[in-house]
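Here the complex is missing a single protein chain, while all its other protein chains stay put.
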Amino acid sequence: MATMNMIQAINSAHHNAMETNEDIVVFGEDVGYFGGVFRCTEGLQNRFGKQRVFDSPISECGIIGTAVGMAAYGLRPVVEIQFADYCYPGYDQLVSEAARLRHRSAGDFTAPLTVRMPTGGGIFGGQTHSQSPEALLTHVCGLKTVIPSNPYDAKGLLLAAIEDDDPVVFLEPKRIYNGPFEGYHDRPLTPWSKHPDGEVPETHYTIPLGKAKISRAGKDVTILAYGNMVHVALEAVKVSGIDAEVIDLRTLLPLDIDTIVASVEKTGRCIIVHEATLTSGYGAELSAQVQENCFYSLETPIQRITGWDAPYPHSQEWDYFPGPARVARALVRAMEA
Amino acid sequence: MATMNMIQAINSAHHNAMETNEDIVVFGEDVGYFGGVFRCTEGLQNRFGKQRVFDSPISECGIIGTAVGMAAYGLRPVVEIQFADYCYPGYDQLVSEAARLRHRSAGDFTAPLTVRMPTGGGIFGGQTHSQSPEALLTHVCGLKTVIPSNPYDAKGLLLAAIEDDDPVVFLEPKRIYNGPFEGYHDRPLTPWSKHPDGEVPETHYTIPLGKAKISRAGKDVTILAYGNMVHVALEAVKVSGIDAEVIDLRTLLPLDIDTIVASVEKTGRCIIVHEATLTSGYGAELSAQVQENCFYSLETPIQRITGWDAPYPHSQEWDYFPGPARVARALVRAMEA
Amino acid sequence: MKKTPLSLRVPEPLTRPGDAPDFSYVQIPPAGNDKKPAHNAPVSEFNDLSKGIIRVLDDAGHPQGEWQPTVSADTLITGLKAMVKTRAYDDRMMLIQRQGKTSFFMKSTGEEAISVAQAMVLKQGDMFFPTYRQAGLLITNEMIRGTGWSTFDMMCQVLSNSGDKLKGRQLPIMYSSKDAGFFSISGNLGTQYTQAVGWAMASAIKKDSKIASTFIGDGSTAESDFHAALTFASVYNPPVILNVTNNQWAISSFQGIANNPETTFAARGVGYGIPSLRVDGNDFLAVYAASEWAADRARNNFGPTIIEWVTYRSSGHSSSDDPSKYRPKDEEKAWPLGDPIDRLREHLIYLGEWSQEQHDALEKEMKEEIMALSKEAQKLGSLTDLPDLPMKCMFDDVYKDIPPHLQKQIQRIERGE
Partner (left out) sequence: MKKTPLSLRVPEPLTRPGDAPDFSYVQIPPAGNDKKPAHNAPVSEFNDLSKGIIRVLDDAGHPQGEWQPTVSADTLITGLKAMVKTRAYDDRMMLIQRQGKTSFFMKSTGEEAISVAQAMVLKQGDMFFPTYRQAGLLITNEMIRGTGWSTFDMMCQVLSNSGDKLKGRQLPIMYSSKDAGFFSISGNLGTQYTQAVGWAMASAIKKDSKIASTFIGDGSTAESDFHAALTFASVYNPPVILNVTNNQWAISSFQGIANNPETTFAARGVGYGIPSLRVDGNDFLAVYAASEWAADRARNNFGPTIIEWVTYRSSGHSSSDDPSKYRPKDEEKAWPLGDPIDRLREHLIYLGEWSQEQHDALEKEMKEEIMALSKEAQKLGSLTDLPDLPMKCMFDDVYKDIPPHLQKQIQRIERGE
């Protein structure tokens, strides 16, 4: 067991996967010699050679499109989109091709590829280095969407994604690459080395896709969160003193609705937290499913605490960000109403 | 007053707009000489000249991207994407550019453009001539999304969209271009000429964006629908004999939540109908908002009756399509539960 | 300097309905004129080859020049048969569409030489990434290799019947046959181009010997994937043939809406540093030779080749299209490069390997074979007479395994929701 931050955990997953499976190739903008702008692919080219790890032209369309072709050939490409905000030029290849290939060819061709994308804000990245496009992915049948909240999960989920026979988008909340972020931008970040989930085996393991994790058991309110918002939610529980259950979804599609329903049936109250803009965000789907499944258990309205419906602002980042105080107030309301 | 089908109404809106505003230009694949594969722009090139109405290369990226530039110059481009399924190559220009320009430049530059797209299925078009991507648009702050259900609204809403100073996506449910479609593919289509909403003034008028319409008043259940599903919903009311109120949303973003809330508070029951796939569809947002606003009025769970989470199938189109029987059964469940 | 006021150039074809056809914009050099470069020739050698038209058969059906392929009469006769069969298939299936038995159909009439000859050149294990206008690839593959989809399978797909290997999921003509080296066709234009480059990159990465070949239409070269494909091909040098079928039309838009008259589609390739040929697509021998050259080049690790096929879309865009609305009636008869079947027939007759009688017999035979097959296929149903697919079939293959949320949707259906 070693101590790893999320970058190292992701890097370690690549190493384990590539050692055992020669069909895994890794490419993307700056991922080769340099090892990626966030350094997730550092050392891979040196270890596995330029034929398996290389820089790509700056074309998200080309990255995902060639990956689909490679996957159809029989490889397992693991590609990086430098920021999730830049997935749109490759969105057609993801939605119309990767996600549809197995179905439209009745299983004749498949596209087992993994598309990694750093997601979310909190790094003063302005509107085009901060977005959280998960709702644009979860609406696409044929895709799976995964988002870890810590190094241990990041490695296990990434290995599961790579080994999965369907196309998987793997979102990496960049704000927590180096440490869990409770939402206080003005306090020093605790590194992952001080967090139990920073303990990561160097050897291969997987965490099954489609299984949520209860990050904190509680009986009064259920909080649904993922990625960096898991830590914000946990902090909000502390701040509010309310005994909430925090569910880390880990996989957004397919969703582990059973774990959610069991919790909400117990608590009768539910809050959904995400950083993406509110309208038609993934919180809407979560809200709809909780309502459909737990209607008769709900004591108070389900609340969505999210980024506002505005482009992610640069200087007003912390006005936009759904921090622990906002979530804590929502917890209080959930108990009051 | 004339009788028009939806194609003619859309064509008429173009004529009215272009007559009075020289800054309106129209282009897209096959829209010039030929007048568009659905003939919505027929006669425009002849009337307004090739400098204002022309064919474009087959590049949705180029169509929307050049339209953004033209709009920034001061024109009002009205462009056609041949099928909504093909908007993805232009999605980046829509999401990252058209939708963001005003905000990121603090009003220095704006993008008043209208992007028309035939949407939805029911025409045996297979998976790439049938999709309903509205949820991928409503998640994008800065865009407005409009979808008419009849010729009268189509014209008035399109003129409002063209005159709007923000970028608007105008979805045209192609299944009802020629007549209202109640969902019975095996019965002859009633033409719009036999429907009151097929009466369309030849002169200019607008229907304000952001205002829903009560298509049928009722007291027992609220049905939220848009586009062709409005007609399916109305038929389901007939079939079920339940006195439901059918709300035709007309504009998806900004949403007329007040009309919805007033209705659900009255009925205490709500069904949402759309043709797009279920998960993270626009129905999720509607469900979440109804739940948030009407929690204490709801007697039974909100239901979503939608396309299934599969690519729109060719031969199994009518298994996929949420027809009147499915909606009627949902109405019954809404009353029973 | 005197200022011209600005204005937008909006290109128009030379002729429109009512006009006499005019193909003066197509410069046709004599057959046999062009050099055949080495497989590893520098890109600068392709400036002219990407601008003219490489032709082998002259107007009299005699082969000329360096590009003459070494090919037996038997091979040519096989090619002729496959072209005739493809045309018979197209005609019959369009009729079936007109009879309302399916929703949609697209023909490749006039363009048969391109897919047939290239299918003959490539090998089992190679992979085509086609558009909807290369049915000839499958028909030829069945004829010469007997692998993958048969003509009967294609018909069943078009009919969406119980024999449809794609389970009625895809629009007619969106075939898919891995065994035939025929990649699943997408409705979204252009996407296959980038995928083919990726597939070829994979072959290179695995030190394999397989090559890829992909097709795109003149109009669709404007799509983003065309550029992504050429950029990646330019950089990584994968073993891929990048075919551009310039059939002069993209639905109602002529090729001038995708490119300007000072260049060609093949010349684009040279700009990317990729060897590029512009070839008479209605000349079976030229297609065979250029395809063979590009395939050899690819297989020998010299990298990609772009080939613009100069041809003509003789029929409407699809069953939904009426070309008389936007181009002169009978324009196809004036196409200066003729018809590929006629030209190969003339050549074979000139060689003394074929006769008009044999040809008539062949056409009759193919018509009958297709007719018989289509009757058989219709026994398995058609779109007006849908097979009883269980509703849940829709959910198969969305993912490898049906995930819980789709299971729930199946249950909703089963509960009668």
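To keep things simple, chains are lettered A, B and C as they appear, and every chain counts its residues starting from 1.
In this text, contacts are C-beta pairs under 8 Å (C-beta built on N, C-alpha and C of every residue); 3 or more make two chains touch, one makes a residue touch a chain.
Quick caveat: nothing in here was measured; it's all calculated off a predicted structure.
K.L.:
Quick check: which displayed chains does the absent chain contact?
P.N.:
Looking at the entire complex, the absent chain's contacts are A, B, C.
K.L.:
From the list C:33, C:301, C:358 or C:407, which touches the chain that is not on show?
P.N.:
Touching the chain that is not displayed is residue C:301.
K.L.:
Of the residues A:12, A:132 or A:279, I need the one that contacts the missing chain.
P.N.:
Once the missing chain is taken into account, the touching residue is A:279.
K.L.:
Tell me which residue among C:161, C:203, C:291 or C:409 touches the hidden chain in the full complex.
P.N.:
Missing-chain contact among the listed residues: C:203.
K.L.:
Please give every residue of subunit B in contact with the chain that is not shown.
P.N.:
Those residues of subunit B that touch the unshown chain are 25, 51-52, 56-57, 59, 61-62, 65-75, 77, 89, 92-93, 96-97, 100-110, 141-142, 144, 165-166, 210, 253-255, 257-258.
K.L.:
With the missing chain put back, which residues of subunit A would touch it? List them for me.
P.N.:
The list for subunit A reads 29-30, 32-34, 37, 50-51, 54-62, 85-86, 88-89, 124-129, 278-279, 308-311, 313-316, 319-320, 326, 329-330, 333.
K.L.:
What subunit C residues would touch the chain not displayed?
P.N.:
1, 3-11, 42-44, 47, 201, 203-209, 221-222, 224, 226-228, 231, 234-239, 256-263, 267-274, 296, 299-303
FYI, only the chains that are shown with their structure count from here on.
K.L.:
Of all chains present, which has the mean Cα position farthest from that of subunit A?
P.N.:
C
K.L.:
Starting from the mean Cα coordinates of subunit A and subunit B, work out the distance between those two points in Å.
P.N.:
Taking the mean C-alpha position of each chain, the two centres sit 31 Å apart.
K.L.:
Between subunit A and subunit C, tell me the centre distance in angstrom, where each centre is the average of that chain's C-alpha atoms.
P.N.:
Roughly 41 Å separates the two chain centres.
K.L.:
Counting only residues that touch at least two other chains, what does the list for subunit C look like?
P.N.:
Touching at least two other chains: 167, 169-170, 174, 186-188, 224-225, 398, 405.
K.L.:
Residues of subunit B that contact two or more other chains, please.
P.N.:
Only 61, 85, 88-89, 127-128, 279, 309-311 qualify.
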